[in-house]
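Of the protein chains in this complex, all but one are displayed in their positions.
In order of appearance the chains are A and B, and numbering begins at 1 in each one.
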Amino acid sequence: MRKIEGLTVIPTDTAPEHARLVDDFTPSLIDVGAHNLCPGCGEPIAMRSLLEIVEELAVIDRAIGVFGIGCYTAFSNNLDCEVLQALHGRAPSLATGVKRAKPNTLVFTIQGDGDMVNEGLQEVIHAAARGENITCVMLNNGVFGETGGHITAATVMGQRTKNSLEGRNAKDHGYPIRLSNLIAELEGACYVARGAVNTAGNVAKTRRMITRAFETQLRGEGFSFLEILTMCPTGWFIETQEAPDYLDDTLAATHTIGVVKDTAAK
Amino acid sequence: MRSVLTRGSVVIDVEACKGCDLCIDACPPDVLVMTTHEVNTRGYRYPLLLPGCTGCKACSQICPDFVFQVYKYDKPIEIEVAE
Partner (left out) sequence: MTAQLLEGSDAVAHAMVAAGCRFFAGYPMTPFTEVLEHMAKLLPPVDGVCMNAESELEAVGMAWGAAATGTRAATGSTGQGLSLMQESLAEITLAHLPLVVLNMARAQGDYYQATRGGGHGDYRHLVLAPMDVPEAVELTQLAFHLADTWRNPVMVFGDYYLAHTYQSVDVQPIDFGPVPVKDWALDGSSSGTGRAKLISPLGDFKQRDDVGYDLSDYYLRCAAKTAAMVAGVEPMIDIGYCDDADVVVVAFGTAGKYIRYTVAQMRADGLRVGYARPITLFPFPSEAIVRATAGARRVAVYENNMGQMVDDVRLAVLGRAPVDFIGGLSLDSSGFGIAPDYNVDVLRRKITAVMEASS
């Protein structure tokens, strides 16, 4: 025990004795833990969850990730998982080509809302309608994070961004697209869920959704879609500690968290 | 003095921390606190561990910068703290 700032704290610089490691710093499928994403970013949390589920399901030796373009692209050359880097918006088509050419693989895309809902909306819609046996993952933070916080097609009403300074309003910017709900309407979509990584509870819930989405693909049922709400305090222009509540109050008020569709559950 | 049942512990990579506070709210037994004026070499505040950790992994699972290594004691320990 030692005193820091008047508190009696437990030393945390070395491993405790008579204890076993239950979770390591960096997930084993991420090569380098250090990254240049902003403080409080939700994307590394989602990446960790996804990769740990791939490992848990014991399918790592046939996993291929197809990356879109966004802040999360920082991870595309930092994984111990095969990666095919796509263009902005095009990942579902690349994933289709991979999966059709190598049907025995587990293929997932990683895209943002700017990538998937703006640039490549038709790609994911068509992949879902075809019942393509892949898992598309959208990290939705409601802004173009990489450019510094600009309005996307998923930005919620009233949300202030660098190019909607007074907040999104219907007259000037129209309404947000609730992509999970749109995709759930398509017959080819088998599993559709929206999670979040703003609280420990939501992370745990999202991990179960990831498991279900991958299981859907592994059973060969068809298209699975996972939307993960992630924090972007930089692009939301708020303090990092305010981000989890901001996500609940704004993003999740429009993009409701929960399983939207699960054909296997019927 | 009182004793606090402690089932787990963490190693914290202080230099990797970006001070975002996510772990503080995520911690179910509420045993992580942020420094208020101590900072790492990059200028970020970082979390401190108080007695009572359960080794539940909530901190490591929500940390964007992978600064936590989580341990569980083979047998829970009691830590004496001043009231």
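Brief remarks on what is shown
Note that in this section a contact is a pair of C-beta atoms (placed from the backbone, for glycine too) under 8 Å apart; a residue touches a chain by one contact, two chains touch by 3 or more.
Nothing here was measured: the structure is a model prediction, and the numbers come from that model.
One chain is not depicted; across the entire complex it touches A. Remark: the omitted chain is touched by one listed residue; of A:48, A:90, A:178 or A:261 this is A:90. Only one of A:98, A:136, A:190 or A:260 touches the chain withheld from this view, namely A:98. Only one of the listed residues, A:12, A:49 or A:78, touches the absent chain: A:78. Note on the undisplayed chain: of the listed residues A:10, A:106 or A:243, the one touching it is A:106. Subunit A residues in contact with the hidden partner, per the touch definition given at the top, are 28-29, 31-32, 34-36, 55, 60-64, 66-67, 73-87, 90, 92-102, 104-106, 122-123, 126.
Heads up, the rule we're going with is that only the chains that are shown with their structure count from here on.
One inter-chain figure worth recording: subunit A and subunit B are separated by 26 Å, centre to centre, where each centre is the mean of the chain's CA atoms.
Subunit B contributes residues 8-14, 16, 18-22, 24-28, 33, 35-38, 44, 48-51, 53, 55, 57-58, 60-75, 79, 81-82 to its touches with subunit A in the complex. Partner subunit B is touched in their complex by these residues of subunit A: 1, 4-5, 7-10, 12-16, 18-27, 30, 33-35, 37-45, 48-49, 197, 199-200, 203-204, 207, 231, 233, 240-241, 243-244.
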